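Dumping the structure here so I can ask a few things about it.
With one protein chain held back, the other chains of the complex are shown just where they sit.
Chain nomenclature is as follows: A and B, assigned in order of appearance, with residue numbering initiated at 1 for each chain independently.
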Amino acid sequence: MRRQFPLIITFFIGIVIIISEFIPHKPFGQLSNTFYGWFLIISGFAIILGQLSLFKINLIKISRKAPNWQYYIIALVSFSIMVLIGILWGTQKQPGLLANTQPLVAFFGRKPFDYLFKYVFENLSSTMFSLLAFFVASASYRAFRARSPESTLLLISAVLVMLGRTTIGTWITGWVPESLTYLHLPNIANFIMEYLNTAGQRAIMICAGLGVVGSSLRIILGIERSYLGGK
Amino acid sequence: MKILNILTKIDRRIIFLLIFFGVAFPLLVTINFKLGVTKNVRKVYNMIEETPENSTVVISYDYGPSTKPEIQPMAIALLNHAFRKKLRVICVALWPMGVQMCNEALETALQYFPDLKYGKDYVNMGYKAGGMVTINHMAKNFRSTFPTDEGGTPIDEFPILNGINNFNKIAFIIGLSAGDPGIKQWVQVAHDSYGKPVAGGSTAVQVPFLMPYVNEQQQLTGLIGGLKGAAEYEKLINLPGFATKGMDAQSIAHLIIIMFIVIGNIGFFASKKQKN
Partner (left out) sequence: MIYIMERIGVWVGAILTFAILSFLYKDNPFYKIAEQIFIGISAGYWFIYTIYNILIPNLFTPVLTDFSNNRLLLLPAFLGFLMLCRLLPKIDWVSRYPISFVMGTTAGMSLILFLRSDIIKQTSETMMNPFSAPDLAATIGQLILIIGTLTGIIYFFFSKKHEGVFGTTARVGIYFLMVSFGAAFGYTIMARISLLIGRLNFLLGDWLGIIKP
């Protein structure tokens, strides 16, 4: 019941989905369509589980006074505030439990949920990722060395793409006559992207695709069971 | 020896500062390097140009604020172009943050088209989880995937969605994506399973991985890549915006990084020679 039944479910659903691709008529087409709808709902619950799990883990860390436990209180408070104002006053288009949001909109210029999203979340999120600009620059200086033929190729390709894919590439080789247009940096970058890069990426894509097909078969046939956990 | 030491041991904070000012300076002082338009961006432009008026199209907002500077300019430019060509736009999101990104892009684009009506000319259907499975569901039964729009209004109240039960009446799909789920899933399902033209606008990081899809079978009709791609699109529709403004800063920052790569390598080869 604990292990066999889930394996049967996986097998049944997987087979129905595959068959429905080849026989899209009743009952397979209808069944697979129903499963897609269910999948959306279950995915919704899975996301809720993720958020509640984060809440639970933070709560445990705080109760056990784990290192830096004070900071986890901030995460819990931020989460609770966002959820609370989202439920009470809703989002930009979605009404919340409290119908009258007019005074708040007149005060904030938008609903509190959207205000927090715009001024707090947007700024935090984009700054967090823009930090990488500095680290990637520093890493380029430290680690990008022409130590071997492979790393030299990598380096040359990166530099040509970096130059060719900005306006400065057009400027640097702008003086080259039209008859030698293939020497223009943007064209060199295009050539690298269209042929050399595509060749490498296509090889990866085909091999990874084979891997996905293999894993999917293993899951459907019940050979791969790690997703069921240890117990 | 001393110079070699300096070249190989530049403090990372100096690099940080140079990058910071290298990006800030061109934002303050415009340089205006010339900008060319690449083939893949033009393909997206042509796809919209060649679509008949009053066709219904889908734009999917599969990104969040973390990649907003790269993708939002594309979203605004594409909406502008679609509205100019009198196309009716259905917005969907496979990322929850995409809903707000869509609303912000619509707000900016609609400044130029104040007469367009929500529900008639454009609509935001909101977020749905599930990636490729949900796209498949959309393709088979659009109305049961989106019973309401983002605000909870039933789908039947929007004229733009009259007769839209699946992808049959959709002219094309544009995925604006920062990762997974995103363009890849739109290609796999909407194009390869249902034969709908799919074009994309992605972060620069994704471009190399998506390039194999831009092929003769047109799995991906065209691809707008990163801020440069967005700037090219702004040029094509003659509406310079944030991407065009950012191009100078992008160029200078790239030059600085290349300079550091060169310095690092000079130091590396000099120290290797010294050891020998």
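Methods note: a contact is a pair of C-beta atoms (placed from the backbone, for glycine too) under 8 Å apart; a residue touches a chain by one contact, two chains touch by 3 or more.
Keep in mind the model is a prediction, meaning the values are calculated, not measured.
The missing chain, though absent from the view, touches A, B when the full complex is examined. Within the complete assembly, A:Ile47 is the residue of A:Ile23, A:Ile47 or A:Leu180 that touches the hidden chain.
Seen from chain B, the chain kept out of the figure touches residues 13, 16, 19-20, 23-24, 27-28, 66-70, 96-97, 99, 126-129, 132-133, 136, 145-148, 150, 152, 187-189, 192-193, 203-205, 207-209, 212-213, 215-217, 219, 225-228, 242, 245-246, 249-250, 253-254, 257.
FYI, only the chains that are shown with their structure count from here on.
Rounded to whole angstrom, the centroid-to-centroid distance between chain A and chain B, based on C-alpha atoms, equals 14 Å. Residues of chain A touching chain B in their complex: 33, 36-37, 39-40, 43-44, 46-47, 92-95, 114, 117-118, 121-122, 125-126, 128-129, 133-134, 136-138, 140-142, 144-147, 155, 159, 162-163, 165-168, 170-171, 174, 186, 190, 193-194, 197-198, 201-202, 205. Per the touch definition, chain B reaches chain A in the complex via residues 10, 12, 15-16, 19-20, 23, 33-36, 38-39, 64-69, 100, 103, 124, 128-130, 133-134, 136-137, 140-141, 144-145, 149-152, 204, 207-209, 211-212, 225-226, 228, 231, 247-248, 250-258, 260-261, 263-265, 268-269.
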